[in-house]
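To start, I am sharing the structure in question, which I have written as structure tokens.
A single protein chain has been omitted from the complex, and every remaining protein chain is retained in its original position.
Showing subunit A:
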Amino acid sequence: MSMEKARDAGLRIFFTGVGGQGTLLATRMVGEAALIQGLNVIMSEIHGMAQRGGVVESSIVVGDLVSPVIAEGQADVMLAFEPLEALRALEKCHAHTTAVVSTVPIVPFTVATGQGRYPDVQGVLETLQKDLAQVVALDAVALARQAGNVRAANMVVVGVLAGLGKVPIERSAWEESLRRLLPAKLHGVNERAFALGFDAGRAVA
């Protein structure tokens, strides 16, 4: 079987971010939307010690795949909520991976105490663009602010994924998923954030 054929059978989406960014909510939103769309979907999360400001990784596989773990080189799509974490997760990616990257750095405390330097963000994006088939880099925090709350940056990133059309999920399913997962008072701002991301994704699809 060719590699292309293997990939056609299913899609692996790897999420990476920092504790507090809403990475797990974004993952659930993709999973719930896939369920609404009637796709086979499996999500995996790491809890506990991994939080407390550390790296938060999660994964979704849709289609004809059953293993919940995304191994090295297996991510077809990477959603990175932070540029340093996008770079760190490169080993999950392969040459045909599409990445959506929020460009706003969250500098780890180790840098503040002098244990290492934060890489130049422009350099990070250039590395990603050199290695990956497609990189959509955007300031998700600015778009979320435009939508009404910087905390909705995670919905911007999910919106980009939806707009890119990488997962066979209709827009109505995405929107229903959002409404299922969030309390009514948060619908407006998150719907706007999702829509801004969706348009950004659609523009480069």
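We adopt the following convention: contacts are C-beta pairs under 8 Å (C-beta built on N, C-alpha and C of every residue); 3 or more make two chains touch, one makes a residue touch a chain; residues count from 1.
Methods note: contacts and distances are computed from a predicted model.
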Among "YCII-related domain-containing protein", "ABC transporter ATP-binding protein", "Indolepyruvate oxidoreductase subunit IorA" or "Maltose/maltodextrin transport system permease protein MalG", the UniProt name of the subunit that does not appear here: "Indolepyruvate oxidoreductase subunit IorA"
Residue in contact with the excluded chain [from A:65, A:121, A:142 or A:186]: A:65
Residue ranges of subunit A at the interface with the undisplayed chain: 1-3, 6, 9, 18-19, 28, 31-32, 35, 40-55, 64-74, 84-85, 87-96, 107-119, 127, 131-132
